[in-house]
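With one protein chain removed, the remaining protein chains of the complex are shown where they sit.
Per-chain numbering from 1; labels A, B and C assigned in written order.
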Amino acid sequence: MPITSEKLIAWLQRVGQVLHEQREYLTQLDAAIGDADHGINMDRGFRAVVEKLPALASADSGTILKTVGTTLVSTVGGASGPLYGTAFLRAGIAMAGKQELQEADVVALLAAMVEGIQARGKARRGEKTMLDALLPALEAARKAEGEGLEMLQVLQACSSAAEAGMKSTIPLLATKGRASYLGARSIGHQDPGATSSTLMLQALVETYR
Amino acid sequence: MPITSEKLIAWLQRVGQVLHEQREYLTQLDAAIGDADHGINMDRGFRAVVEKLPALASADSGTILKTVGTTLVSTVGGASGPLYGTAFLRAGIAMAGKQELQEADVVALLAAMVEGIQARGKARRGEKTMLDALLPALEAARKAEGEGLEMLQVLQACSSAAEAGMKSTIPLLATKGRASYLGARSIGHQDPGATSSTLMLQALVETYR
Amino acid sequence: MKKLINRPEDVVKEALAGMEALHAELIRVDYESQVIVRADAPVQGKVGIISGGGSGHEPMHGGFVGCGMLDAACPGEIFTSPVPDQMLAATRAVNGGAGVFYIIKNYTGDVLNFEMAAELAAAEDIEIASVVTNDDVAVQDSLYTAGRRGVGVTVLLEKIVGGLAETGASLEAVAEMAQRVNANGRSMGMALTSCTVPAIGRPTFDLDENEMEIGIGIHGEPGCRRVPLASAAEVTEMLVNPILEDLELKAGERVIAFVNGMGGTPQIELYVMANELAKILRGKNITIARSLVGSYITSLEMAGCSITLLRTDDEILKYWDAPVHTPALRWGI
Partner (left out) sequence: MKKLINRPEDVVKEALAGMEALHAELIRVDYESQVIVRADAPVQGKVGIISGGGSGHEPMHGGFVGCGMLDAACPGEIFTSPVPDQMLAATRAVNGGAGVFYIIKNYTGDVLNFEMAAELAAAEDIEIASVVTNDDVAVQDSLYTAGRRGVGVTVLLEKIVGGLAETGASLEAVAEMAQRVNANGRSMGMALTSCTVPAIGRPTFDLDENEMEIGIGIHGEPGCRRVPLASAAEVTEMLVNPILEDLELKAGERVIAFVNGMGGTPQIELYVMANELAKILRGKNITIARSLVGSYITSLEMAGCSITLLRTDDEILKYWDAPVHTPALRWGI
């Protein structure tokens, strides 16, 4: 079954809930290798997003995603604001006019997000960033979709890959972002951005069910 | 037996030792109801005094005491510097030219010290200051001397009275000095200046023996 | 958490209101846009100078808004880069028709947010130039990091570039001076304690009684390495030697020496550090032409210190000496 705009909105509401519940956890992760604001940033951003959702009840997916993007840019700040903001903006452009998202659209959506983050942040895989969750997630989604799997399985593959990618950041040496200032001290800690990305994708599976 | 200049010097050396040993104790007393520097102040002052003692080996009591006074004024600072400094200066003036101090001289010496402290600090008995040790000490010395007691007994009476006076400061409300800023919070703590005064007089008994 | 605040979420806003109330003749605050603007902005014909960053570093940047330094500052949440909307509002507010110059500290967030703002401003036909300060020698500048952090030289640069802009210099001249100052300044910092972000309520990291962090940034994050507590003399060596090496300062050269407190270190200790710095520089025949000793780029109440040395010349000194009137820095007016 496709992802309707309604489901998209339900997803974003769930993301807002989860990021609020996990605010302390994300704070701790960002305290270990950063400035301890990632949890606060994401909570603030998605609280603003959730406030806008009622007005988007009859909007198409592209509009919804673009609104998420601009809202995040305007409220989050830090590194994650422009990165996630651009990700959602590009996703919104890619999904322009679509009311429902098919499996292939989800792949395109993720690809646009990843491209946006790469274009802004210029990071690659293995630098201990959100990309280390999102790139595997994109690849897994692409593979599952290419194998003709249904939406739920595509999303599950995507989410599991993100989770594995998130955990794979633990032993990595950070070479992008604030954590890179710590050099080898960044090793042994999970990346905050990879974690918030994973939380978002897990929430997508949850709300899709 | 009279107190010779030699004994006076021995006394001052002992005072230097005792104030150094009791530096931490005086610090604690002054931390409770002051700015925690009385121990440091007295240690510094009497270390400077002790350094000058060799050069005073053949000086008369008046000169020795005056030198103590000027040295304390020049090195101690705070409230205790001018107070003790003036005390010793006036004692030195009162003992001018004397090589040996008889019992009556000791009374005069103490009286001059108390007058000096009162003239400078304008405190009276019961205000929780060094006078609460020194006034009783003077009175006890005067009484013992008037009764014809010998030097050791005069000094012992003096020292015991100082000790009792020092302890009597514990329940007093401070109405002079830094402790007076604390109002009723000054009650229940022994006055630092009364303590250093008592230590000096106890040292006098010790070295006289 | 012991702080003189009301609700944690209101700290930034209330501090802005306090600044505005007590420096009403110098600045005004646009609460809607979250921008602090010089009272007489826009100054026609002058390059408008903007900076911004997370709050928590006061007086930087808001305390540097006024004649001779910044035309506007964009305060983000504590330790969080401001958003493009803020820089756009600031850009419009300071646009005197001669272009607007962004002073950006090299942190991914600051760079990206200012970048997005510049994209938006370009759409409005306002000419933008910028400098990214990256004076921190604690971090290697390589492909394997996000680059050196912008720290202490940012303060000096804001003054010097602000002084130059006040003369009506062109955007190109301002950009050139900014590049020159950034290229000739190096910094390094250390911390005796972490700091507590109000919204979090506990220190970002823990240091025990015998430890200190060397090579810190200004956002409360851990530094490059943790070492045993050392004397002021040893700490100063640890900070200054990498600076001298990286800057290749030579005997006979002059510097502006900036001994900065991280927020919780008292002035008496800053002067003890300054004495150590002066001894080292004297030993190397490097002259302190001008100095700044105080807490100007801070990390809330963190106890610690950073040192910045800026190689200087007569031209830089001219703009350093030029009149300035801001809440935190004032001379000549």
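Keep in mind that, in the parts below, a contact is a pair of C-beta atoms (placed from the backbone, for glycine too) under 8 Å apart; a residue touches a chain by one contact, two chains touch by 3 or more.
Keep in mind that what you see is a predicted model, and the values were worked out from it rather than measured.
Although it is left out of the displayed model, the omitted chain contacts the following shown chains in the full complex: B, C.
Of the listed residues B:Q17, B:S160 or B:S180, the one in contact with the hidden chain in the full complex is B:S180.
Although one chain is not drawn, the whole complex shows that of B:A10, B:V73, B:A87 or B:L101 it is B:V73 that touches it.
Contact between chain C and the absent chain runs through residues 1-6, 11-12, 14-19, 21-24, 55-56, 58-59, 63, 192-193, 209, 212, 229, 231-233, 235, 257, 259, 263-278, 282, 288, 291, 293-295, 298, 300-301, 303-305, 325, 327-328, 330-333.
The chain not shown here touches chain B at positions 27, 31-37, 40-41, 44, 73-83, 85-86, 120-121, 173, 175-178, 180-183, 185.
Keep this in mind: only the chains that are shown with their structure count from here on.
The centroid of the Cα atoms in chain A and the matching centroid in chain B are 76 Å apart.
The geometric centre of chain A is 32 Å away from that of chain C, both derived from CA atoms.
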